[in-house]
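Just one protein chain is left out here, and the rest sit where they should.
Note that the chains are named A, B and C in the order they appear, and that numbering of residues resets to 1 at the start of each chain.
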Amino acid sequence: MTLSSSTSAWATLGRPLRLGVIGGGPGSFIGPIHRSAAVLDQRFVILAGVLSSDPARSASHGVALGLDASRAYATVEQMIATEGLRGTGDRIEAVAVMTPNDRHYDDCTLALQAGLHVICDKPLVNTLSQARRLVELVEQTQLAFCLTHNYSGYPMVRQARAMVESGLLGDIRIVQAEYFQGGMALPVEAGELTAKLRWKLDPERSGASLVMGDIGTHAHHLATYVCGSRVARVSADVGAVVPARVFDDYAGILWRFEDGARGSCMVTQAAAGAENNVRIRVHGAKGMLEWQHQEPNYLRYAPLGDSVQILGRGDARLHPVAQRASRIARGHPEGFRESFANLYADFAEAIAARITGMTPDPLHAWSPSVHDGLRGLEFVDAVLASSRNGGAWTACKATS
Amino acid sequence: MTLSSSTSAWATLGRPLRLGVIGGGPGSFIGPIHRSAAVLDQRFVILAGVLSSDPARSASHGVALGLDASRAYATVEQMIATEGLRGTGDRIEAVAVMTPNDRHYDDCTLALQAGLHVICDKPLVNTLSQARRLVELVEQTQLAFCLTHNYSGYPMVRQARAMVESGLLGDIRIVQAEYFQGGMALPVEAGELTAKLRWKLDPERSGASLVMGDIGTHAHHLATYVCGSRVARVSADVGAVVPARVFDDYAGILWRFEDGARGSCMVTQAAAGAENNVRIRVHGAKGMLEWQHQEPNYLRYAPLGDSVQILGRGDARLHPVAQRASRIARGHPEGFRESFANLYADFAEAIAARITGMTPDPLHAWSPSVHDGLRGLEFVDAVLASSRNGGAWTACKATS
Amino acid sequence: MTLSSSTSAWATLGRPLRLGVIGGGPGSFIGPIHRSAAVLDQRFVILAGVLSSDPARSASHGVALGLDASRAYATVEQMIATEGLRGTGDRIEAVAVMTPNDRHYDDCTLALQAGLHVICDKPLVNTLSQARRLVELVEQTQLAFCLTHNYSGYPMVRQARAMVESGLLGDIRIVQAEYFQGGMALPVEAGELTAKLRWKLDPERSGASLVMGDIGTHAHHLATYVCGSRVARVSADVGAVVPARVFDDYAGILWRFEDGARGSCMVTQAAAGAENNVRIRVHGAKGMLEWQHQEPNYLRYAPLGDSVQILGRGDARLHPVAQRASRIARGHPEGFRESFANLYADFAEAIAARITGMTPDPLHAWSPSVHDGLRGLEFVDAVLASSRNGGAWTACKATS
Partner (left out) sequence: MTLSSSTSAWATLGRPLRLGVIGGGPGSFIGPIHRSAAVLDQRFVILAGVLSSDPARSASHGVALGLDASRAYATVEQMIATEGLRGTGDRIEAVAVMTPNDRHYDDCTLALQAGLHVICDKPLVNTLSQARRLVELVEQTQLAFCLTHNYSGYPMVRQARAMVESGLLGDIRIVQAEYFQGGMALPVEAGELTAKLRWKLDPERSGASLVMGDIGTHAHHLATYVCGSRVARVSADVGAVVPARVFDDYAGILWRFEDGARGSCMVTQAAAGAENNVRIRVHGAKGMLEWQHQEPNYLRYAPLGDSVQILGRGDARLHPVAQRASRIARGHPEGFRESFANLYADFAEAIAARITGMTPDPLHAWSPSVHDGLRGLEFVDAVLASSRNGGAWTACKATS
């Protein structure tokens, strides 16, 4: 574990980055998380925003959140155009997109075309073809693009990745990921719909498979992130466990990784009694790692033939990337908010590196990108194809 | 939960049952467990035995275990013949079979044909056709036949079954079973083989798939026991995760139950860092139940929209079958040994009911039988067929 | 649990409160927590500050933290004088004091005398007489005064208090509080001292008993907060468990509450292997509650004769004060930072109520005040007196 921090581009830049937010207005769960995460380490300052798809309300929401009235915009187009008229030391440099899934593609595209760096909530977009076009645009513009698969922002998840990468577990043999939620255990679609449910339950807006877009992509990213390898193929069973439901609320997936590991990925939003149970367990030739969201500050490590170890956030012996992602002393719990803030800290470094022409500090280089988003959509595609095809093993590759 | 104890046939009989043991000699892990479980409640007395497949050693092992020299037999055939010459109030009434898997069929057949009740270690036998013939023989002889899928002997597993049966969880939607062991994480087959490993690693003796026979049948029984329903079909991936291994050490299984529930069954003997992790989790329309072997005295129950509850063994509010299966006060842990003893207590009741012509006490009727053994083999067969067939969904029914 | 939110004074005021910070500069653990907690809900905006006791560095530190250079002051006196020259809609309205303990009295006094509301880190001050004078000043000025015993900011601690208050547990019989840290397990005083250690290890600055001021007051407040009653008397053993140490690193305390409850309070900073273990357990006539800092999002409740319940943060059935203190959905962990932010949210309401002349929203009225600080010092005094006096039971009252 010899990785150490080189000069930080962000520190060299010496100032917070100027951010505009798109989405996350009143009623949003994720909006306040993004905003507090962005400013937690003072690496960003939020100066502009489009807080609603309703232009009339967008401006008032922005002002309510503390934006200057002149920068609480009605539309993304207006924000991009107007900010572009400001001086280079004043205009926003990046946007954070937290709109419903079907808006991601357009919002990100507009931003990238305007030369803005992008941080985008997951899932990246709704279709594989959109994902591919976005990857192309990112490569073409050479702008920074960060995807908020926030579980990879937890220090102990990063420690897990570091331990796998170091070879401590030997070859990885079995990988189990799980994401169980209970929010759809009742037939919520039969009741009055909130604004959030309205878009979530509309496949045009939330994508081909609600459960796969919402949490299947999270479980997939978490597993590939920790293992440092890709899912090669899947055998899956996707559908609804709640009677009469017309959208997917469950996916059972067997997978094989490109390095030969096997295992399962189980996700559902209809598990009565579950709260928000995200888990990852990895068995290698030499030992096991296990992390779960309900005890995020700890990582369970069981070396072959030795006692189980409980590694704790804040321990000075952790990998530097895990240490960097921790702010307060061991034993003082951190949580969900800080997992996002760790991604934002990485993202600030990525942007600052582009601005300064420096190489990003390697301690800030472990965050998900547009490529992870593309792989997530390839995974969803393969899972759905396998399920339609009676569980046949299906490769996770772009169907051209 | 109104089930209550009727008159106990065993109490009416008023004496311990006379048992002979087959297998479980020196070096056996399970032999001492069977023997101490049989006598724990003084419902059996062990009077005879065949302790080794080596006739010369069998007798001496039997004597070493405390058997009278005249009843420490060289072979099963000898035991059956000689015991038959004893008076009806003296000869053994039942046998407990704990030989290697490939011996189960012959040992059980001999015993049943001699009019002896049988308790048999799992898996029942090695092939579906043997299983069917044994079921026929049991039905024909009307003798008691108990299979030691001992996880169903744990009080809190019985409580789980009672709660599902009572409708407390509503319709079952997702069932997850898991059995992870680490004993085969290293390539033990490349080293010197113990006697136990020699038969385990010989497919002629341990069955078509080691992992499925050893622990896959346990996971299957546990899930069907708790849910009170059968597995209808499976999509599976079976093989070896340890390189160069020629026998199965891993199975990933997606399943559908006859009542529509979905889920997964994950088993392996090659999980470095695992000890003996058996878990069952069941999500119904109204809540969740979770039990794991490492905390066997507790059952986690998460009702939809309410606080999680931790039910504890020994609680006076548990279902009578769960209470019956507990011997000591709440907070004093019981374990593996008592799970076997609970099966033996049930089995004593079943035998006594045959002897007395009574109806067995319903508090002792929740134990696995030869039919569970047959269903286990049907499950193994379907899992292996699905895996060979690229994960295609395969029905769990007898292939005639 | 019928308490509901009345009109919020802070919402009526309709703007963030203007805050100055005193202390918490570079190297401080608690400074960043205070600052991010203050702004998390946008109820405060930090506009001024004194970031070091070294006037020369204070200003530069303030600017580094993002303060306007004109409001990054060299001294508290300067901040108060200069801010007082600003317009009433511009000057700071409150200060947050996070200096070493021996500075609290002077800093708070200056602020109160200048008409500023005060939020102060614990322990309140170093001596009982200072505490009494501060209480008098607060009562005289009628300014808001909040003390950051932050464990009372955790939602599940508030839920515990609400459950005790509601009578759910019946009369409280046994109260156990514990705070174990490991930071002083090694003889750190023999090595090179950090700035923080320098003032901590100087009794003139950190108070008569380091362990009691640092964490004994936390444990005392947590217990009295949850139980809603005071400690009447104590029998204690205070000293150093690390050889040759000249300051207190351990206190074992037996206590009796004014309502008759007994129990223990165990605190140490020299527990090798502890991280930051804060626990509270309360047994009443009808049941038990237990909370520990390492699983802050859960509360264990064991009703007499019923199953244990695990209550979770974010549950819609919690007491309104516990719900109010939670920002994100159940299953997404919150932590230490949010416990502080909950106090700051309460404090904003308290200040806004003074400004608007309204009654504070009762959902924001459960935060520690200057009176809790006084009681903490009375407790420390009694504990030290008892220990000096061979464990004799000693009343927790002001020694005039």
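We take it that contacts are C-beta pairs under 8 Å (C-beta built on N, C-alpha and C of every residue); 3 or more make two chains touch, one makes a residue touch a chain.
Fair warning: this is a prediction, and the values are worked out from it, not measured in the lab.
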Touched by the hidden chain, restricted to displayed chains: A, B, C
Per the touch definition above, residue among B:167, B:333 or B:390 touching the missing chain: B:333
Which of B:140, B:276 or B:359 contacts the chain that the document leaves out: B:276
Touching residue (missing chain; options C:45, C:174 or C:358): C:174
Full-complex contact with the absent chain, from C:133, C:205 or C:286: C:286
Residue in contact with the excluded chain [from B:287, B:312 or B:376]: B:312
Contact with the hidden chain (one of A:312, A:360 or A:391): A:312
Subunit B residues that touch the omitted chain in the full complex: 16, 29, 32-33, 36, 39-40, 42, 65-66, 181, 274-277, 293-297, 312, 314, 327-338
Positions on subunit C contacted by the hidden chain, ascending: 169-171, 173-174, 176, 180, 182, 185-186, 235-237, 239, 241-243, 250, 252, 254, 256, 261-264, 266, 268, 270-274, 283-288, 301-304, 308, 390-393
Residue numbers in subunit A that touch the chain omitted from display: 301, 305-312, 315-317
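Quick note on the criterion: only the chains that are shown with their structure count from here on.
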Rotational angle, Cα trace of subunit A fitted to subunit C, multiple of 5°: 180
Rounded Å distance between subunit A and subunit B, as computed from the means of their C-alpha atoms: 44
CA centroid of subunit A to CA centroid of subunit C, Å: 35
Separation of subunit B from subunit C, taking each centre as the mean of its C-alpha atoms, in whole Å: 56
Contacts with two or more other chains, residues of subunit A listed in rising order: 274
